[in-house]
Structure formats: C-alpha cells, structure tokens
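I am attaching a structure below and will ask some questions about it afterwards.
For this depiction, one protein chain was excluded, whereas all remaining protein chains were kept in their positions.
We just call them A, B, C and D in the order they show up, numbering each chain from 1.
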Amino acid sequence: MMAELTALLTHPLAQMVLALAAILAFLGVNGLVLLYAERKVAGFIQRRPGPYEVGPHGLLQPFADAGKLMSKQLVAPMGADRLLFWLAPLVSLAPVVVCFLPIPFSPLLTGMDVNLGLLLILAFSGLNTLALCLAGWGSNSKYSLLGAARAVAQSVAYEIPLLLAVLAVAFQVGSLDLSAIAATQAKGLLSWNVFVQPLAFAVFFISAVAETNRAPFDLPEAESELTAGFHTEYSGMGFGIFFLAEYSYMVVVCAVATALFLGGWDGPLVPGPWWFLGKVFALVFALMWFRWTFPRVRFDQLLNVCWKWLIPLGLANLVATALLVKWVG
Amino acid sequence: MSQDANARLTGDFYTAPFGPRIEEEGDTLILNMGPQHPATHGVLRVIVELDGEYIRRAEPVLGYIHRMHEKMGEVKSWVQYLPNMGRVDYLHALAWNWAYVGAVEKLMGLAVPPRAEYIRVITCELNRINSHLLWWGAYLLDLGAFTPIVYAFADRERIMDLLQMVTGSRLTYCYYRFGGVSADLGDEFIRGTHEFVADFRKRLPMYRGLVTDNMILRGRCEEIGVLSPETARRYGATGPVLRGSGVAYDVRRAEPYSVYDRLDFTVPTGRNGDAMDRYEVRMEEMNQCLRIIEQALEALPDGAHIAPDLSERLLPPKGEVYFAVEGARGKIGVYLLSDGGPTPYRVKLRAPGFSNLSLFAELAQGTLLADAVSILGSLDLVIPEIDR
Amino acid sequence: MKRLFKTLQGLWSLAVGLKITGVELFKPWLTVHYPRQEVDNLATFRGHIELVPAADDPQTPRCIMCWKCVEICPSRCISLRLHAVGEGAEAGDPGLLLAPELKSPYSAHLPPPPDKIERVLDSYRLNYSLCSLCGLCVQSCPVEAIRFSRNAYLVGTTRQDFDLDLLARLRNPVDAPRPPGPRPPT
Amino acid sequence: MEQLAYAAYGFYLVLILAGGWAAVRCRDLVRALLGLIMTLFGVAGMYFLMAAPFMALMQILIYVGAVSVLIFFAVMLTRAPGGDAGQEDEERRPARRAVLALLSGVLPAAILAAVVLTQSPQALALKPELPLARLGQMLTGPYVLAFELISVVLLAAMAGAVVLGFERRKGA
Partner (left out) sequence: MSPLVLFHLAALLLLAFGLYGLTSRRSLVGMLISVELMLNGAGLALVASARLTPASDELGQLGTLLVMGLAAAEATLVLAMVLVAAKRWGSSASDRLSMLKG
C-alpha cells in the first residue's frame, strides 16, 4: 500500500499535478501579499499609513478586497463580444501557472525540471499580450481598443531586447535550463551574472518592466489618458483576475531575473528558497518603487528607448558574449 | 419611427455640429474624453478625432457645471453675492474675493485701511501658492506620477491651516469684505507664515529633484504644445500661460492694485512657450510668492483691518466699474453695473480659464493623445471657473 | 557624444528621483489618522453657527430677534419663530415680531409695534445643508448672539439631520466640542 | 502510459478540430483567430507528444506570441468604416462557394489520406530527444545556407513592411 502510494507520488504526472496545485496556491497568496505590499509601499512613500482599518495594520484588507471583487456582479458592456470578453482574463492568468513550473526556488524545489525552462517561460509569457488584445477588442470600447493597440506594439517591441539579454546569459552558460544557470552562480557574490553581465541585466530589467506593463511603462492601461486602457470595462472578478495576473507576471519576471542574474538561491545562513524569495521580492519592491516615483513615458518615447537603446545595447552585449565564449571558452 | 428620426435621437447634439470627418477614408475614431475622464479634472468634455493616436481635431464642450453665477449676482444683494466668489474658482478663491470686493470698493470710492491691504496681499499670495501646488500635483498625475500630488498636499495642508486661522475655512474662502477683511491676523498666523516660508523654500529644490529635472517629465513637456505669443494674445490668454510664451504681462505689475507697486518681485517668463515653460513659470511664481509674503509681513502696518461704519445694507451709487486682479490662472476681471438698487444690475465675470481653454483646440491639433493630456494639464484649468 | 551625455544626465535624474522617494519612505506619516487622532487646529474653524448664551443664564440666548441674520443670509438658511406675550399681542400680526428699535426695508411698511410686549424665541433653525459658511450673519449680529461652533465632525444620514434647531442645541448641548489637542493613537 | 499518450493525442486532436473549424467558419475574424490559436496549441501539444519540446515551445513562441498577434493587429487596423469591425463580408451566393470550398479542401486531403493509410512506412519507436546543441550545429554547419536565406527573407519582409507602411503615412 505504502509502496504504491510512494510510487504514485513519484510519478512525474502526479508531481506535476502537485506542483500545479502548489503554484495555484502560491499565486493566490502572492496576489494578496503584493496587493497589500504595493499599497503599503505607496502609503509609506507618500507618508501615509496605507491600509489600516481592516485587521491589525490593515493586514486583512486584501481579503476584504478579494471578497468584494468576487461578490460583484459580472457585467459585460453592451455590444461586447461576450466570449472574448470573458476569455481574456482567463487567457491572461492561465499561462502564468505554466511559467512558474520551471522556476528553481532551490536545486530541489522546482516544479518541473525542464531543460528548456527559459524558453518555456518566454513562450508562455508572450500569451499575456494576446489576453490584452482580446480584452481590448472584446470590450467594444474605444479606450480599450487603444490600450490593446498599445499593448501589442509595446510587447512585440520589448520582447526583442528581453530575448537578447536572456540569450547572452544562455550563451555564457550554454544552457536554457534555469536551474543550471542558477547553479553556475552559486560560487559566491562575484559569480553572480549581474556582475558578469551588468548590461544584460539592465536591458533585461527595463524590458521586463515594459513587458509587465508596470509604470513608468504602463501605457496599455494609462489611467490619465485611456482611463484604464484594456481593462476599462472590466469589473468584479474579471478585473480581479487581470490584477492577479499582473502581480503574478511581476513575480515571474523577477524570479527569472533572480535565477539569471542574481545567483538564484545562492546566499549564506538561511536555506536557499528563502534567499530566492527574498531576492524576488526585493526586485518586486524596486518595481513598486519605480511606479510610485516616475511619470509615465509617452508612447513614441517608449518605442524609441527600445529601438535606439535597448536593442543595440542588447545586440552588442550578445555579440561580445558570443565572441568571449568562443575565444575564452 | 423612421430611420432618420432614430438617428437624430440617438445622436448627440455636440457630435453633430462636430461635423463630417475630415477625410472620407474611415480611418479616424471619435473619442469622447469626458465629461467623466481623469485628465479633464472636472466635468469638462473634449471630443477628439483620432487618427491612430494622433489627434486630428479636439473640441472642448463646456457647460456641464454652469451654475449661473452671473445671473445670481442680479438677484442677490451686494453683500450676499460675496460667498459666490469663493465658488467660482475654488482653488484661488481669495483672488476672486478680491476682484469682486475691489470692484465694489472702486465703485463706491471706499478706502481700505493699509493693514487690510497687506493682509489681503499675504493671504492672496498664500492662496496662490496653494493653487499652484495643486496644479503641480494634478499635472503630474496627468503625466502618470502618483506621488507628487501627495507631497504637494502636505504643503497645501500647512497653507490651509494658516488660512483657516484667519478665514475659518479651508477651501472656499469668503474672507474679504468691502473696506477690509473680516478678521485680523494674529501673532500665531504671522509666526506660522514665517515658518512656512522658510520651510517651503527648502521644499522647492526637493520638488525640482523629484520631478522638474526628471528625464521622463522633460520628455513629456518639452516642445509640447508650443504657444506663440501672437496666438496667446489672439485668444486672450493670461497668467502663466501667457507668461510661459515670453510675454511679461502680470496684472500686479501692468495695472498695479493694492500695494503691489510697493513690493519687489519679478515676473517670471518662459522662452519657447511649451508646456515645460508654463511649468517652470509656475514653479518660479511660487518662489516669487514667498518673496512677496516675506516683504508684506515685514511691512505689515498696525491699525484697523476693516473700514469702520460699514453697513450691511449697502447701496453703491449708480455707475459701472471694472476691476481686475491677477489670479493663479490669469487675469480675473469683475465688471459691475449698478443702478443704485440693492442688487447689482449686471455682473460680468472674466474668467482666465475660459480664454486659456480656448487655446486647447489649436494646440492639441496634430499631437498624440498623451500630449494632448499634457497640454490640457499645462493650461491649469478649473472647470467651474470656465463655466461659471 | 552630446546625446550620450544628455542620456546619462537623464538617467542620473531618475536616480535622484528614486533617492528622494526612498528617503521619504522612511520618514514618519504626515496624516492625522482620524479615528485615533484628531486635528488640533479647530480654534478658528468655522463650523455651523450656534447661539451664544446670555451672560447671566446659559439657557437663554442673547438673541434679540432683530432678524438681521435672516435678512443678510445669502442662502436663506436661517429661520426663527417667536411669539409675543403681553398686552396688545395678537397672534398673526407680523409687526409684533420685530424689534421696535430696529427697522429694515422689509419691516418699513408695517405699523410700529406696541412697546409693552415681550417677545419669546420659540425656535432658531439653521438649514445647514444650504449654509455656505460665509460669516455674514455672525458679522451682522448687533449683539454678538451668534458665533461659529468648532464642530467639524457633524455627520448625518438624512437631509433632516442638518436641519438644526440651534435653540435646542443651546439648551441641550448634544455634541459639545471635544477637548482640544490630539489624542494618542490607540 | 500508452493509454495516456492516446488520451493526450485525442485531446490535442479535438483542439485542432474545434480550432480549425472556428478558424475557417467564424464570421468574426477575431474569433477565427482564436480558433487558429487553439489549433496552434493542439499542434504544439502533438510536438510535445513526439518528444520534440523545442519545436513545441518555438511553435508557441513564434506562432502564438508573434504571428497571431500580428494577425490580430491586421484585424484591428482594417476596421470597416461602418462599424462591423473585423467581420467577414456577406457572400452573395454562399452555398455555391461553400460547396466549392469543401470540394477543394476535402479532395486533396482525401487523396493524400488514402496514400498515407495504404503506403505508410512502419513507425519506429520514438527516438531519444534531440539535444538542442545538435540542432544548432546543423544550423551553422550543413544547413547554413537555409539559415542565411531565412534571415534574408525576414529582413526583406521587415524592410518591405516598413516601406509599405511609410507609403501609407505619406498618403494620409
């Protein structure tokens, strides 16, 4: 009996199901934590208390909000394509779950050990664009449509420097496996890729901000111009899922940045997963810090940054890395 | 119902005169910005015709909060019209107070005690800083920066505390009276104002570091909405909008009223007339306000704060009068026509925001939607003032 | 080269901005956290108006019923009712309700009231939802019988909650202003 | 394990069928695009089933991430002025066209299917997964010409698109 159970548990499929369940739980908790954290960061930067009333220091506020979002009526605007309208939030959230699978929280704690993990994340995170398009198109709203158009142009453009930066690291390590890449940086602080490839890290991080549609690159939702861009028409859980997806993507890109550039689980004293999480949330904090400091850039400026700076820099970095790998070894 | 009648009913009174599309190709999109839109800061509606994200045409639609202030002047007695003034432009209420009070004083030939004049200068300039600070925060909100407005409100809060000390209100002040002000300044106010001036001097460089020098902000403001002095004059623009285009016109200097001719301050002007110049002019104006306040506090004479024996049942002589002051948004003018009765015969309010908004259609043409938002913000509009 | 320099300068400006918000992050709150703390600057705050009691009797208002405040109010939010006692006092004669020593255009056409009557204030109502707090009534009062309260915390759920009977409030202070000064956060 | 593979195959086949049907039959082009995306996922799943994960991921990355987004863009930018955005025009004689299309679709496929069913070689057991480095070596070794050609084609397409796009801007 016991042996059968063990066999079942070690079955790759069962492992994957377990990992998926764990990821879903993590996503939910993560959404709540980041919702609270973002408001507290905003509050403290602006020298106010932030959420305070629900629970001690407002700790239960995210639950209250989640409850509110879930209990609201789902309204689709008149003339909207209901299928696309309700599909869009799901398309936005579903791929994130897959993106979490190959993230190496520690050498052992990885949802699915894929040797093409990096590619998996890049492929599935691209689906978010599609979700924004569907939302913008399905809403039958002009603001949403403009937001969708911006989302397409922005993420298509920024995918290039993102890939270039990632490729440079992949060249250097010679693998697309996130665990393997993180493992090469476990030799102390100076072996971290952020010091080996600072340019790639800068390009990656800036592109990641743009890919996750975070301020100052939050053009698809630009409140003050497009009211809320692609999710203008969403209320209740439709909006909630977009929200959850946005926060999950933030964690995904920060986790990839940690694994690629910040040494993954490398760190003294406490066990690896804590170091990994700590680094991820430090990067998430940086994203929040950006959001509450900077004005939003204009659309053509955004694309100019990509085409005139990030892509040439990324290309130069890639070529230099390739040459170094070829000659030095 | 016939098809035509249906179309007429479902259409919009304002979109119909907006006219046919410029080109026959159906590539443009008519977008309704407002009346509920975060960038219009109130119930302003702008109809824009977009080609992609470029604006072919933009047309402001006014009147959503028209409150008939001018008509109300004809049915309320001279004194009773006072509280209306704080509501015309709630951000620089004291300037409107002053414009009306000054007009009545001019009509009646009423002398204002010197202390009251200085009190008016001090409070009006404090209110001007307050107004500019709110504009600053709201403009940056338009450009997507969320934090500056909260910092601005921290300073605004101190100004409002100070003004509350003398006026009793925090926003829609009704403080000036014919022949003076309704309450005298206390020592606490004077001390608090000195402290505020010193502290705010230190805050201004922080603002500069936080956003004014910021690369992203400069990208959003520089060479956006360039307004030539000729165009500005053609539309009757005043205030920082006009000064941003390089015309050093300030009512406080051009037609000095009260004691402004005894105070030393400069009128900042811009060079290119773009949004950044208007921005810089306002930032520098706050600095000048501090100078004015300091000098006025220094020179504050003793004496009465209101002319004595002022009866509430005021009957100004027959005649007409026009009096203008410099508000935070430009030249505020009040024209009064009296037939000797208990109420004004006619009141006309010249709101600077109205002229400044008229510029928008021309400035916004051919820009990106995001630039239009930036231009709209740089004009510093207060919608109730435009509609009156 | 110049462009590169300008870009670097721009990047530095972004870092300066981050530094400023980063420093503010660790400064204490500025907000007065309402249910736990209260603002302490209500000494000159204009709340709704209230009646000033006479020097000898805290239950009696100083008001002489001259109607000046009613007349000057721009939004007509003050209304008072009174009755006359004494000889010659007849119900329904509006002339009786005016103070004999005070004349106004509104009372000019009325016959002068008899001297020997005493007038009693029945109610002094303020429709606070109309009031714009301009202070004209307070200023116009010849005997300083009205003043601004410091009540910044007036709340209600219906419009009637703001139809205040100031006389009743004078006799029975329902919400006396709290002692000034911030309370410690709980 | 065998059963599981067949079940997965069935699932992917259903995806392909439903997606393909939507892609060719939906009047709304965005829904058709959604059908295409479903099909693409089905095909990607089949690549996974054949132990070619690299191909599957590239399929998602290129087709779903790039090509379908481009198509979406095309749908969005060709809005008809009348407001029937992204809709196929009504056909004057739909039945005739449908029959013709059905013939042209089914006939070649049926012939090929007959060939496949009768002439198919015996399938081998699945080969071990192809290492990525091997693909790279092939691409830079024997097939470098194809690689270069595809680069040139991509570049030419990009340049062509830019040229066409600029011509449009001038006309506006």
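To be clear about the criterion, contacts are C-beta pairs under 8 Å (C-beta built on N, C-alpha and C of every residue); 3 or more make two chains touch, one makes a residue touch a chain.
Owing to the predicted nature of the structure, the values given are computational and were not obtained by experimental measurement.
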Residues of subunit D in contact with the chain not shown: 9, 12-13, 16-17, 20-21, 23-24, 29, 32-33, 35-36, 39-40, 43, 46-47, 50-52, 54-55, 58-59, 62-63, 66-67, 70-71, 73-75, 77-78, 80-81, 88-89, 91, 97-98, 100-102, 104-106, 108-109, 112-113, 116-117, 120-124, 126-127, 130, 134-135, 138-139, 143, 146-147, 150, 153-154, 156-158, 160-162, 164-165, 167-168, 171-172
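Operating definition for what follows: only the chains that are shown with their structure count from here on.
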Any chain in contact with subunit B as well as subunit D: A
Chain pair with more C-beta contacts, A-C versus A-D: A-D
Distance between chain centroids, defined by C-alpha means - subunit C, subunit D (Å): 73
Centre distance in Å when subunit A and subunit B are each reduced to the mean of their C-alpha atoms: 43
For subunit B, residues that touch 2 or more chains besides their own: 147, 151, 154, 210-211, 214, 216
Residues of subunit A whose C-beta touches two or more other chains: 45-48, 149, 292-294
Residues on subunit C engaged by subunit B in the complex (per definition of touch): 9-11, 13-14, 16-17, 19-21, 24, 30, 41, 43-46, 68, 72-75, 104-105, 132-136, 139-140, 148
For the subunit A and subunit B complex, residues of the former touching the latter: 42, 45-48, 142-143, 146, 149-150, 215-216, 218, 222-227, 291-301
Touch list for subunit A against partner subunit C, complex: 41, 44-49, 52, 289-290, 292-294, 309
